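One structure is given below, represented as structure tokens, and several questions about it will come after.
As you look at this complex, bear in mind that one protein chain is not there, while each of the others sits in place.
Chain lettering (A, B and C) follows the sequence in which the chains are written, and residue indices restart at 1 in each chain.
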Amino acid sequence: MRIDCPCCGPRGVAEFSYGGDGTLRRPDLATREAEPFSAYVYDRENPRGPHVELWHHIAGCRHWLRVTRNTLTHEILGVEMAGRFAGDAARIEGQGA
Amino acid sequence: MQKYSALSLLKNAFSGHRHWQPAWRKAEPKPAYDAIIVGGGGHGLSTAYYLAKEHGLTNIVVLEKGWLGSGNIGRNTTIVRSNYMLPDNNRFYEWSMKLWEGLSLDLNYNVMFSQRGVLNLAHTPAQLDDYARRGNSMRLEGIDAELLGPSEIAALVPGLDLSGSARFPVVGGLLQPRAGTARHDAVAWGYARAADARGVDIVENCEVTGFLREGERIVGVTTTRGEIRAPKVGVAVAGSTSQVLALAGVSRLPIESHVLQAFVSEPVKPILDGVVTFGAGHLYISQSDKGGLVFGGDIDKYNSYAQRGNLPVVEHVMSEVTAMLPFVSRLRLLRNWGGIMDMSMDGSPIIAPGPLPGLYLNAGWCYGGFKATPASGWCFAWTMAKDEPHPLNAPFTLDRFRNGASIDERGAGPYPKMH
Amino acid sequence: MSDVENGAPNAPQDADTTAAPQAEAPSGAAAQTDKGTPAARPVVGRLVPGETAGAAEPAILLRELQIAAVLEVGAWPNRLEPVANRLSELAGTILPGRPGRFSESDTALVGWVAFGRFIYVAASSEETARVDEALDTDDAAVVDLGPARRALHVGGSEAAALLNKAVAIDFDPRAFPPGSLAQAVIHQIPVIILRRNEDGFDLLVPTSLADALIEWLTDAALEFGYRVAEPVAMM
Partner (left out) sequence: MSGYRLPRGGAHVERDRPFSFRFDGEQMHGLAGDTLASALLASGRVLVGRSFKYHRPRGVMSAGPEEANALVEMRAGARHEPNTRATMAELYEGLEAASQNRWPSLAFDMMAVNDRLSPLFSAGFYYKTFMGTGQATWHFCERFIRKAAGLGRGTHLADPDRYEKRNAFCDVLVVGAGPAGLMAARAAAASGLRVVLADENARPGGRLHEDGASLDGRTAADWIAHELHELERHGVRIMPRTTVYGYFDGNVLGAVERVADHKPLPEPHEPRQRHWTIHARRVVLATGAIERPLVFSGNDAPGVMLASAGLAHAQRHGVAVGRSVVVFANNDGGARTALALDRLGVSIKAVVDIRREIPTALAAELGARGIRLETGAVVAATRGRKALSGVDIRGFDPASGALGANIMQPSCDALLVAGGWTPSVHLASQAGSAPVYDEQLQSFVPGSPREAWTACGAAAGMLDLAACLKGGRDAGLAAAAACGAGEGSLPPLPVLEGAAGAEHPFPVFDVPATGGAKRFVDFQHDVTADDIELSNREGFRSVEHLKRYTTLGMAADQGKTSNVNAIALMARARGLSAPQVGTTRFRMPYTAVAIGALAGRETGHHFAPTRRTPMHDWHLAHGAEMMPAGIWMRPRAYFRDGETLRDAYVREATMVREGVGLVDVSTLGKIDVQGPDAAEFLNRLYANGFAKLPVGKARYGVMLREDGIMFDDGTAWRLAEHRFLVTTTTANAGPVLAHMEHYLEVVWPELRVHVTSVTDRFAAMAIAGHAARKVLQAALAEGDVSNEACPHMGIAQGRIGTHRVMIARLSFSGELAYEVFCDWPAGLAVWEALLEAGLPERIAPYGLEALGTLRIEKGHITGAEMDGRTTLADVGLGGMASQRKPYIGSAMTSRPAFVDPARPVMVGLVSTDGAPIRAGSHLTARGGGASLGHVTAVTWSPALKAHIALAFLSGGRGRHGEALEAAFPLKDERVAVTVTDPCFYDPDGSRMHV
């Protein structure tokens, strides 16, 4: 399996560390109750088919990526920057550097 | 049930083996049963067997989507052990071990349970301390365990790299002599045959497509072969747990499905007696009675239903096996396969009533399910029959995560890929 | 730049937490597994200038590169271009427009490692303070990594083949032309690979693992044969 890192280009899966379900949203910082965190920490949809997930390019650029991947076929349907540099990446790529 | 024995084999040999009956009937599903077990794998079949044997519940059916035993019961590395550290675990697995020790006779089917020992190698003093804690925990629960030094290990396992040039030299190990391996497919077939003999219907090629409900309560299933009603529906479908429970409207569980690869070498004459694990990584290896070295390592560490893994894990496992047993280098890898593991958030299983009335869940085995097969079925049968868990499976609830009562043998936290 | 403390994820960890003297010492009883050392080898993990080893006609050139200053510059989101421009001014070169590329002047090399992460290699250690002063806290952070890195040059006709033993990056000059930069892992060791010309590659290596990398590289290079050249300044 190879993941086409928006920063580094296509790299082998061994360079990435799996970060699990990418649709989860951490409850607000100020949340004091346990339940929203329990749902965030423990509950997974675990779909058989397309799955949005996080991957950390730990042996490359160390960006976190949001990857859409079919869990049944391992086909990678899309890769984007997960985080705070997503806007920068899109802008810079858009400039066609 | 036709009795299996040396004598019956001899008699049939004279008649050209023409009189053997099918190991289990190819049952047609009836419209209603006292209980339905979804999943014709090891755990589902053993549950059916113990429901019939221990609780007299024989009007039951096991529904299997594909061919019987097509899941992890036939895809594992066949290791049976009860060398756990946490008491909730070691009590449960030791009960399983006791059932294993009588299983072939109980089922009248030789599951080839072979107690040649499981040796865990330690590579640092700290790791050996951990093993000591685990071994002492076992001994206090009446389980066999021995702490070994390098010279004892060298005598036990010829060919280990015990040299100073090993990157992580072996400093000791923990041995469970009663542990070992069993013939995995035979376990499924043996349970199927014995359950069938007690009247259990086993229906293959019958996929559950939905659940029948009366209000909150589950009262049966719809299948590719029609509706089947029962007041109790037990689900034991390993990696497919999320899909099956989603049919019941339970959309989220503390489970992720991951692929675990296993490997077997070409067969050779006896070269490795027991099971050995590599403590400087994650590797377990044994030699089957047929002669192949059977081994495995880590899961691929991503959600998967593909029953197929990728090259980096293959390469890493091979690095580990040759680091531990350098002679393996010249043997050849013959087969590789993948199984889908229902990885739970703490590495421990769930055997509990719920999450809906009328529904019972047996899941979250990660990659420790094979050795649990007898106790899992035994406890799940108890739970389904009595509507409450047996003390042995009482800790393995679904709500333990929310309560903070995780049973985390590895201490890895709520990260399924780490267990 | 990454860290590798977890390089052996399941390896025995944190042995500093024990105080257990009971373990028996390794006996060294069993077979030796000293793989593939057919000829006398130079001191493990050290590059000795003038040394040759392996196949008869060395197709690999190894040399240590001396580095005066290595900086990592972390820019905040939406501040990447201003920081890139400032670094270009400081280095006296034009920083290419996206990660995976670098450019250099006589005195400094500046590269784009990731979105929000630049590397700056300079001939003078005084550059560290100059860059730090030139960048505003509201734009970027500056980390001095000079002592944390060693640099190696891997050259010769089989240099790409040697790196491809570990790295799954296409080093064909059309795919990875001079001016390309990649972060990757060799033997579990994180490295930055810089292609400054067609002759080979420069590697930036974490100091604590540089000896281990050299040990691996020299062993891996035996089938091609290698020669160790005198160290030179990287810039």
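Here is the rule we use: a residue touches a chain if its C-beta (ideal position, glycine included) is under 8 Å from a C-beta of that chain, and two chains touch if they have at least 3 such contacts.
Because the structure is predicted, anything quoted here is derived from the model rather than measured.
Within the full complex, the chain left out of the display is in contact with A, B, C. In the complete complex, the hidden chain is touched by one of B:33, B:50, B:113 or B:396, namely B:113.
Within the complete assembly, B:102 is the residue of B:102, B:226 or B:249 that touches the hidden chain.
Only one of the listed residues, C:167, C:182, C:203 or C:234, touches the absent chain: C:167.
By the touch definition given at the top, chain C reaches the unshown chain through residues 1-8, 11-22, 31-36, 38-39, 54-55, 72, 74, 76-77, 116, 137-138, 140-149, 161, 164-170, 172, 175, 187-189, 206-209, 211-213, 215-216, 219-220, 222-223, 225. Residue positions on chain B in contact with the hidden chain: 4-6, 8-10, 12-14, 16-18, 20-24, 26, 66-70, 74, 87, 101-102, 104-105, 108-115, 123-126, 128-137, 139-140, 145-147, 158-159, 161, 165-168, 183, 185-186, 189-190, 204, 265-271, 280-281, 287, 289-291, 307-308, 310-311, 314-315, 318-323, 326-337, 400, 402-406, 408, 410-414, in rising order. Contacts to the hidden chain, counted on chain A, fall at residues 1-2, 10, 12-13, 17, 19, 26-27, 29-34, 36-38, 40-41, 54, 56, 58, 62-64, 73-76, 82-85.
Please note the rule applied: only the chains that are shown with their structure count from here on.
Centre-to-centre, using mean CA coordinates, chain A is 32 Å away from chain B. The mean-CA centres of chain A and chain C are about 27 angstrom from one another, to the nearest whole unit.
Centre-to-centre, using mean CA coordinates, chain B is 45 Å away from chain C. Among all residues of chain A, those that touch two or more other chains are 12, 14.
Chain A meets chain C in the complex at residues 7-9, 11-12, 14-15, 58-63, 81, 84-85, 87-89, 92-93, 95, 97. For chain B in complex with chain A, the touching residues are 240, 242-243, 251-257, 301-306, 308, 310, 312, 345, 401-402, 414-417.
Those residues of chain C that touch chain A in the complex are listed here as 2, 77-78, 80, 96-100, 113-117, 168-169, 182-185, 190.
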